[in-house]
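The complex appears here minus one protein chain, its other protein chains still in place.
The chains carry the letters A and B, assigned in the order they are written, with residues numbered from 1 in each.
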Amino acid sequence: MSGAGVRTNGLALAAIVAVGVVASFAVHDAVTLDLAFTLLLYAVLGQSWNWISGYAGNISFGHAIFFGCGAYAAALCVTNGVSPWIAIPAGALAAAALAVIAGFPTLGLRGHYFSIATIAVAALVETFVRTAPWLGKANGFELPIRSGWAAMQFPSKGPYVLLALALFAAVQLATIALERSRLGYYLRALRANHAAAASVGIGERRTKLIAFAWSAVIASVAGVLYAQYTLFIDPPSTIALAVSIDIALIGVVGGIGTLWGPAVGALVYVVLAKGVALRIGGAGKGYDLVIYGAIICVIAALRPHGIVGSIVDVLRRRRGAAAPDATIACAP
Amino acid sequence: MEALSTFLALLAGGVLTGLVFALVAVGLTLIYGVMDVVNFAHGEFLMLAMYATLGLALLGVGPLLGLPLVALALLLFGIVVYRVFVRRLLAGPPEATVFGTFGLLVLLQGAAQALFTSDYQSVPNPPLQGTMHLGPIALSEATLVEGAGALVLTAVLFAFVEYTETGRAMRAVAEDRIAATLMGIDVQRVNALAFGIGAACVGAAGALLMLSYPVFPTVGAGFALTAFVVVALGGFGSIHGALLGALLVGLLEVFGGFYLSPELKLVPVYVAYLAVVLLRPQGLLGRR
Partner (left out) sequence: MHVRRPSALVLAAFALAAFGGATPAPAADPPEIVIGSVLPLTGSLAQTGAGLRTAQQLAADLVNGHVSYPLPLVGKSGLPHLGHARIRIEFADSQGKPDQARAAAEQLITQQHVVALIGTYASSTTATASQVAERYGVPFLNPDSSSPSLTARGLKWFFRTTPHDGTFADNFYQFLGDLKKKNKNLGVKRVAIVSEDGLFGTGASDAEEAGAKKNGYDVATRIAYPATTTEVNAEVQKVKAATPDVLMQASYLPDALLFMRGYKQQGVAVKAILAQDAGFIDPGFIKTLGPDAEGVFTREVFSLDIKHRNQAVPLIDQLFRQRFNDKPLDGNTARDFMGILVLADALDRAGSTKPDAVRDALTKTNIPGKLTLMPWARIHFDATGQNDGGVGIIEQVQDGKYETVWPFDVAVRPVVWPMPAWKH
């Protein structure tokens, strides 16, 4: 990303943060604040997924386990009388360790094999949690009601939105940093051509492991915040395959491998979920799923780079730059 | 003696379970082999086939009689889905097929819930509910038929791919798409057929499974997950591999369930998958 790019994106981020801060103090409507929180949290999760699936190019369908690391860390801290703030580094450490253990053997796998491997690893983790009494098994944890910054729990929603905003800003800045960093450069090189990258000494496994570990850490911090907000966690709401799929789809819809893709994807997801549920919900049908699925199909078929990715493509073409992969086109 | 008969019962159960998994997985591996697409909506195709079987059963046509009809319906459905949708996915970046078929999964599940409700629905008065005795082992007639169906389906599919012209065309496309085009093979037509036949296999699976299971919108999820592992284990694109992988998974699940614990019965399956895929990334009998 060029210097100009950093300026533009930085300004956009600053604007969002400013609006968000004002809103969290000025808006008192619990429903709106809840929407804002959910939106920011999903955007963060989507971005964490983006690091490994978009920038590194290894599509993960098991990302919820890292989210779960943070959520369960928070639950364990609180139910043992420890401040949930400790859960941030604790969960992050657990998530990073899990990423390295799971990633070391699997990150060398290509395409579908890796994706299915992530499903297998996630299933193992879920089985582990469901059968471990100290992790609450199927019952999960209910966090006791507290108040105050030390307990990371607040009677009103404003402070939660502030925290989510801070996390979102931090993650966006980190992603900008990633794009401009050596790590980001290595990742782009690996995506463009594995063999060429290896020949200049870029270690695929090592590079991707770093990206994977960081993406896990981000997801885990989001998990801590989620636990403190919802005050109830169990396997279906935190580490189930459905959660992993939701995270992945947010990234896809928004635009895989782009800075703002996850945020846009989160927006679409939340608007759709709430909008459709409000209008059609109550009849007990799956209409919202049908619409969401159709949108994803359309995007995948017509605009596979997602919403933001398509906009980026259009902008690039206008500026006259060559197509990103200039290879000789072949018959189907 | 107790332990032996228990062991034999578990062995038989594991083999039959494996064959049922093979039944579901064989269509998936064909599609992958020919066009490099993992159809993540595979479970939902199964679910649709099961609903179709239910529909026929409610009209008086039992699952066994209805099987060819359901297979035919799924064949047509698969071809249409390919022509309208999957073909476009293939023209895009590699992630497009993954996301596209996932979108299809969400859409089909939602549609099923909207059309059929989330109630469990079973075929009324299903046939073959009896028990067969093979020495000390008792086996369910329905499961035996499902297992036999898997073997027949695998054999038929293999024969088709080996000995027919279309099958040869499919193998050509699977091996080298560009060369196949240069040889004058209409790749789009072959792809569409492969997708359709893969769907038809799942159709047959769905019809047989209605002998033993109720159908509901998310019924495909459990079967599909195992199918993916089976296919990846056996090797994407290999029909024999799918059979072998399925038998392995079935035995691991059943023996794991007894000698480890039922809660943990899927652990050996996933661990074995990860082990094989690490030591032999193309799967046991896969090619690339």
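The working rule: contacts are C-beta pairs under 8 Å (C-beta built on N, C-alpha and C of every residue); 3 or more make two chains touch, one makes a residue touch a chain.
Because the structure is a prediction, the values reported are computed rather than measured.
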item	value
Displayed chains contacting the withheld chain	A, B
From A:T8, A:N139 or A:S181, residue that would touch the chain that is not displayed	A:N139
Listed residues A:V6, A:L231 or A:V298, member touching the removed chain	A:L231
Sites on chain B contacted by the missing partner chain, in the whole complex	2, 6, 9-10, 13-14, 17, 20, 113, 117-122, 124-126, 129-131, 138-140, 212-214, 216-219, 221-223, 226, 250, 253-258, 262-263, 265-266
Residues from chain A at the interface with the omitted partner, ascending	29-31, 34, 38, 127, 130-131, 137-140, 142, 145, 155, 226, 229-232, 234, 236-237, 277, 281-286, 288
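As a convention for this text, only the chains that are shown with their structure count from here on.
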item	value
Mean-CA-position distance for chain B and chain A (Å)	31
Residues on chain A engaged by chain B in the complex (per definition of touch)	59, 105-106, 108-113, 115-117, 119-121, 123-124, 127, 130-131, 241, 245, 248-249, 252, 256, 284-302, 304-305, 330-332
Of chain B, residues touching chain A in the complex	32, 38, 85, 88-100, 102-114, 117, 177-178, 181, 187-188, 217, 221, 225, 228-229, 232, 236, 263-264, 266-267, 270-271, 273-274, 277-278, 281
